[in-house]
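Note that one protein chain is taken out, while the other chains of the complex remain in position.
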């Protein structure tokens, strides 16, 4: 497709983003061109916007940002075999090599050579996106387009919850950002007997409660460990999901987990922290898992099943909507913390 | 405790049971005496009542029948350390050896030397029961006594459902006896995306629907395979739970299962049947599991979690209640098929 | 590459194969052309040669046969990114769709849309082979070319052995064809405490013993069940690998397995057989697995690890070598049963 489009781009190192007019991307063999209909802002986009240390080390401007979207296939490259013009899609934005050990043993989400669109290559905060066919995910009939736009973070939540047994287990979620909150109904749908969520921002605690948390904890006012132990006959929870990256939360998780418990880490601590491995991991026989991305594509089938069956209702998670032109307002809402997911239309 | 009690006993080979006056059982070291408050009739009890081939080979009359109950601890043997008089309990009635390979590797439900109370030893269709402390299960506060009396069959259902991944999976349950029906809400609580149940008796199909089956199938009028395939985009279900033991149902399960699916067999076919292993197991990469009893005691913790959290409501499963003296009526109701669980008070 | 080549082809329905002069295959985007150096005959090739019922239903002549080989990349199609001319390779001959549920959830060996080269498309019993890059497997330095030619059946053996826990387990292998025999050293390398193999042909029993079987059994003269029980304190083996497809062997396996044992079925029975599921599967809590192909590509990494580390020595398994022109002799040797793997050079 010929012509220009609007795109939200990081033009040079430093804070902020710019709305620019750029050519509609050309598609290569095996790629499709997607007209983007809905976009959502990820925590990663906020880091890129603010230009933190991680962004400065990783991005090579200029680049079009954004990696959460819903759209329509409008053009097919050579060799595209499974999609047609008009298909409604979202996508896994990790473009993987399919040849490394991880890719070839069912762990492509840990590909040695991954390129993330919206970070390492041009993303979806634009009118059009070029993407390999093998990254597309067909949106099932009846799925709300706004929810189709947030499969990426929903997938983080599902992947983390599903990284071990769930049925009849008690969960503590640390952090009430959009992924932490999305994890609440996923735990419930996956058979959790109890779901606790700890978060300092009142708006987010309220949202977590709305989405089904049995008890929200304000770690600035209550002892997470004490609340957890009082609700678990002193044993601690079966599973801790760390989704904040905050050093205090990481430690609270270790103090609140049962012997033989599962501790799944998704949030990214910004620096090293001190851990008492003897007391917190070895003596209690705890398993600590690093979690990354979404399983390709087992997690995606799970998302479809949870949404299509109606077992998970994510709609309340979407709290703000802005036209793409008002991206400054959208990012401000995201940075405020008084928000769930924010849609760019 | 001294004195006599009433007990429902098989006095000699042949059909029927007799209500007899027998001494209250003496307890040995490590055992407790339980006053039985509620009892439930199992399909096994129906086999014993009718005196089928299995019963004739297994039972050594005279024996007091029954292995599902709720009661109160009334006397403690020497060395009993974890229970007190007045504790409210149900129990695992498989008395295991704790010394064989299965017992010592976490599979006591497959003990080489199991003695089943109510089958191989005196059971709970009586006013009192003597049972080892290690077989007891403390009933959590708030659990309905009638539901406490059916942990045994509920445990069969939970064990079978939980013998593989459940979240986001589609299930076909073959057979709508009490265990098959109990499996319906367990599948739902365990995250199933869809639960289908096939059963010829209308009463039981209705009960399965009441308890949450997404679709019930009458295999005498519909093709199970066709219904399943029409609801699964032609793929078949992820998991089949065979809970009827009927040869036709076993075969229907194989025709209705997805490639790489799990086929869990709990129902006991009364005779050998013909299977096409190449077409039904090997080419599609299906896994077939023989399921037996309940995991001791992982399944019991799961049952507590499912009931206490309110995720499973078993109450509608209990359709009939009789005084123990009216056991003939109770067994007739069970044999009729127009029943769920039947309580003897 | 232009020109003609020799190829061993099934030209029309019916027994036998013909050596024909055909054009060197053209390669498409994403494919490579391989000069085939070594080929090996599979049991499937014997079925095709004889033209049994399965072959008659599956093959669409004319087609070039063969799916086990070692060769050298001689030409690269467009978009081939990971191989160079001169690379030494073998390959997974299951060409999969990468889009179905099985492919996208780590089970591509169960692809809904598989095309097998040498069965559904032109194979490697020729001078050249066109194959997608993504099917290639790079042969590690130091691997004997003849062994590189038998990764396909070696992979069947590794996949079957590795389909459950192996360390400290006792194994019974039913059938001493090349895959059954290859499974012997794989079991040993995987930590088996004991490996028994049952086979009627003396040549193959001898070969199994040479490759490390602790005891070979002649099922025409001994009771498999009795031998197994005498060597396992009456318990039966932990794992049975059915690699013969013979109905009697399937039943012997069920009689020789421990409670809670694993029964992995790879051999293809030619017709339905009668099974006593209650006695053989349900009461003993046995798990029966249908096994198919090789995991793509977890099994291949395992094969590399076992061969490169020297933990498995497959060399004795190769018992015959013929020039491709003498294919009639080669197939006769395979059909005789007095053979392990047969190489066509």
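Here the chain labels run A, B and C in written order, and each chain numbers its own residues starting at 1.
Methods note: a contact is a pair of C-beta atoms (placed from the backbone, for glycine too) under 8 Å apart; a residue touches a chain by one contact, two chains touch by 3 or more.
Since the structure is predicted, the reported quantities are computational estimates derived from the model, not experimental observations.
Novice: In the whole complex, not just what's shown, which of A:90, A:107, A:166 or A:244 touches the removed chain?
Specialist: Selected residue, touching the omitted chain: A:107.
Novice: In the complete assembly, which of C:61, C:191, C:234 or C:323 touches the absent chain?
Specialist: C:191
Novice: Kindly state which of the options A:124, A:147, A:265 or A:333 is in contact with the chain not pictured.
Specialist: The single option touching the absent chain is A:265.
Novice: Quick one: which of A:117, A:231 or A:250 touches the chain that's been left out?
Specialist: A:250
Novice: Just to verify: which one of A:211, A:286 or A:324 makes contact with the chain not shown?
Specialist: Here the residue in touch with the unshown chain is A:286.
Novice: At which residues does chain B meet the chain that is not included here?
Specialist: 29-30, 78-79, 81-82, 98-99, 101, 104-106, 134, 296-298, 300-301
Novice: Please output the residues of chain A touching the missing chain, sorted low to high.
Specialist: On the chain A side, contact with the omitted chain comes from 101-102, 107, 109-110, 112, 235, 245, 250, 259-260, 265-266, 268-278, 281-292.
Novice: What chain C residues would touch the chain not displayed?
Specialist: Touch with the absent chain occurs at residues 162, 166-169, 189-191, 193-194, 301-302, 305-306, 308-309, 311.
In this text, only the chains that are shown with their structure count from here on.
Novice: Tell me the chain pair with the top count of C-beta pairs in contact.
Specialist: Contact tally peaks for the chain pair B-C.
Novice: Using CA atom averages as chain centres, what separation in Å is found between chain A and chain B?
Specialist: Chain A and chain B have C-alpha centres separated by 41 Å.
Novice: Mind checking the centre-to-centre distance between chain B and chain C? Centres are C-alpha means, answer in whole Å.
Specialist: Once rounded, the distance between the two centres reads 42 Å.
Novice: Among the residues of chain B, pick out those that touch two or more other chains and give their numbers.
Specialist: Within chain B, no residue contacts more than one other chain.
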